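For this depiction, one protein chain was excluded, whereas all remaining protein chains were kept in their positions.
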Amino acid sequence: MLQFEGANILSVDQFDADSIQRVFTIADQMIPYAHRKKRTRVLDGAILGNLFFEPSTRTRVSFGTAFNLLGGEVRETTGMESSAIAKGESLYDTARVLSSYSDIIAMRHPKAGSVAEFAEGSRVPVINGGDGTNEHPTQALLDLYTIQKELHHHQRTIDGMHICMIGDLKYGRTVHSLSKLLCLYKGVQFTLISPQELAMPAEVLSALEDAGHRFTVTDQLAGVMDADIVYQTRIQQERFASLEEAAQYRGRFRLNSEIYTRHYKPNTVIMHPLPRDSREEANELDNDLNQNPNLAIFRQADNGVLIRMALFALTLGVADKVSQYDTDVVWFSDKANY
Amino acid sequence: MLQFEGANILSVDQFDADSIQRVFTIADQMIPYAHRKKRTRVLDGAILGNLFFEPSTRTRVSFGTAFNLLGGEVRETTGMESSAIAKGESLYDTARVLSSYSDIIAMRHPKAGSVAEFAEGSRVPVINGGDGTNEHPTQALLDLYTIQKELHHHQRTIDGMHICMIGDLKYGRTVHSLSKLLCLYKGVQFTLISPQELAMPAEVLSALEDAGHRFTVTDQLAGVMDADIVYQTRIQQERFASLEEAAQYRGRFRLNSEIYTRHYKPNTVIMHPLPRDSREEANELDNDLNQNPNLAIFRQADNGVLIRMALFALTLGVADKVSQYDTDVVWFSDKANY
Partner (left out) sequence: MLQFEGANILSVDQFDADSIQRVFTIADQMIPYAHRKKRTRVLDGAILGNLFFEPSTRTRVSFGTAFNLLGGEVRETTGMESSAIAKGESLYDTARVLSSYSDIIAMRHPKAGSVAEFAEGSRVPVINGGDGTNEHPTQALLDLYTIQKELHHHQRTIDGMHICMIGDLKYGRTVHSLSKLLCLYKGVQFTLISPQELAMPAEVLSALEDAGHRFTVTDQLAGVMDADIVYQTRIQQERFASLEEAAQYRGRFRLNSEIYTRHYKPNTVIMHPLPRDSREEANELDNDLNQNPNLAIFRQADNGVLIRMALFALTLGVADKVSQYDTDVVWFSDKANY
């Protein structure tokens, strides 16, 4: 099992099945705090350095809120550091200096590998909040956690489930990382639906094969899918060689109420990494599903706070002390009812 | 009376006279905390989502400080969210996701109606910090609170007072909202001084009439005004059809020490929503009034913190618990002397 205390969380490759369950167990314990049933001060006085060298409002605020919910403070940096980078400072130097200003760092950076490079110079644990096309481990963990929770609700498990991934499976960082994590489970069936030009990369398919999973690759959403989960992602027109090519797929990977009813079982769980494009011409997930109880996309985003709380608690070695610092929530909150 | 607990504060139209007095009573109780005579931890652990999709340093910091003064934490987002908006995310989605990261939200947005639209999707109370040309209710409340306090100092009340509004009365959001709130009071006399092109809109005048108030509309500042309050606003040259038109009004709506002495009673209270233009050529409020004790503009800005504290305390249902969480202020502060 991953030795969490003092560790950097840089990649999904660090996780085995036990480590994942440890994160999920702690994440479950975070629910009463996120729902404002109670409050903890366990990290009162600790400082998170929230370094977002690439903008990402949701991920940034989710990390910051997770740290606040544990009682800690947040010092934030957003945007590329024009001055220091123009002056040629190395990531090593940036890390040596900025890591002395906090107890733990959450970092996003547009360049693949940069967070790991930063972690080399850091004196405190670093959690990867996304490094370009490379990794976004907290997203993969929250996706997996969502799947487990939603399936549990239907008396099902990840082992033996059927997941249908739709959209841009070639460039979609989230579906790659999630697929990797699913290789730690047994007997998962994948239906991978995408335009041929945006198909799941061969190395991911071969990892699924090695894990003993079955998969179907297709560019058609047809018939009734016996899926437990449908994981929808964005398709951008610019990914295609030509507009004609793009036009040929228009509307085929869109999910709306009518398509959902036609192709899926009544309780198939709908996921999406967000943000989703809600404009008329968008090729994504229609607003007419907003009242469908199987639409898990906002629960999925909420779970991000729980996962990040769990990772902070584990890497800072306080996972088993959280409830020792409980206090009451005295203000109005309706959160537990959502 | 407005049911504050859990409510959104979106518009001045939500307020009746009792609700306003409730806000002002709580605002008064906030003074010792703002003056650092004592400190409360009532919102210790609560999180404000301070979402400023349009920049406004003063309003943003005022909300954040108000929340800190009650003991809470602030997670902030500034600037348009280029990424998510470019990706076509709806305000509903933004609200669903971001509202799970805090206990209450203060929001500014350049588009009229957007804050109310956001509030539809939010799971926590939303306070409008200004939505384009539409509403800025906390500004209107702090203006009214300032008027009441300043008049009280001179043994006067809002009922029966004489207020002189000067400048751009056509586009000035603050004078419209303040006028609406004043319709809840009795026998107010308005002198509305502006270039003809920038006169108070007919619907505001008709509301004043319905409330039984008297008003004079003029483009001249002449004679001695028997005003209790002079509320000065900015006039921008670009508002006029031509430079000649603008030139014809140059200097007529400027307030300085000499004009104040000539046209006003010795204790007429001077207000301005700030920021004011202090450049030589500006058509506003001269620095030579800075030492005049009737210049209430900075007290007015200070009152914004009290009003925002009161609204946070009321919507989060802790207005009557604030003093139960008092602690001492142990550091140097000279604030009570300002």
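Per-chain residue numbering starts at 1, and chain names A and B are given in the order in which the chains are listed.
In this section, a contact is a pair of C-beta atoms (placed from the backbone, for glycine too) under 8 Å apart; a residue touches a chain by one contact, two chains touch by 3 or more.
These numbers were taken from a predicted model, which means no experiment stands behind them.
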Residue, one of A:V42, A:A106 or A:L255, that touches the chain absent here
A:V42
Sole touch to the unshown chain from A:T77, A:T157 or A:Q236: residue A:T77
Missing-chain contacts on subunit B, rising order, are 36, 39, 41, 55-58, 61-62, 64-65, 68-69, 71, 73-74, 76, 234, 274-279, 282, 287, 290, 298, 301-302, 305, 327, 329-335, 338
Give me the subunit A residues in contact with the hidden chain, please.
5-6, 42-47, 49, 73, 75-77, 81-84, 87-90, 92-94, 96-98, 100-103, 123-125, 315-318, 321, 325
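Here is the rule we go by: only the chains that are shown with their structure count from here on.
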Where the CA atoms of subunit A average out and where those of subunit B average out, how many Å apart are those spots?
40
